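Below is one structure. I have some questions about it.
All protein chains but one are shown at their positions in the complex.
Right, chain A next:
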Amino acid sequence: MHEHLYIVAYDIADPKRWRRVFRLMKGYGEWLQLSVFQCRMSRTRHAELIALLDGIIHHNHDHIVLMDLGPAEGVKPRVVSLGKNFEAIERAPIIV
């Protein structure tokens, strides 16, 4: 049940669908930049997200890729980030 880090990038042809995908993605990861998210997910979550995305998009017009960066715990993903820092999602309780 170990989690992996993913980069999810999408190209959605229709603005309405784009918004739905964006809203869904916010529930699964952190917005990185235009149409790109960073997610930290178990295999189960991964399967869930794919199922949900698949239900939204139009297979002939849209395109989504999910890239696996490897285990989220302990492994530092090899990412070059210019301009801003890339920080992998940590798992911590939220205390406000």
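Keep this in mind: contacts are C-beta pairs under 8 Å (C-beta built on N, C-alpha and C of every residue); 3 or more make two chains touch, one makes a residue touch a chain; residues count from 1.
Assume contacts and distances are computed from a predicted model.
Participant: Considering the UniProt annotation of the chain absent from this complex, which name among "CRISPR-associated endonuclease Cas1", "Autoinducer 2 import system permease protein LsrD", "ABC transmembrane type-1 domain-containing protein" or "NADH-quinone oxidoreductase subunit N" applies?
Facilitator: UniProt lists the chain left out of the view as "CRISPR-associated endonuclease Cas1".
Participant: What does the interface between chain A and the hidden chain look like in terms of residue numbers?
Facilitator: Its contact residues with the unshown chain are 1-3, 23-24, 26-29, 42-48, 50-51, 54-55, 91-96.
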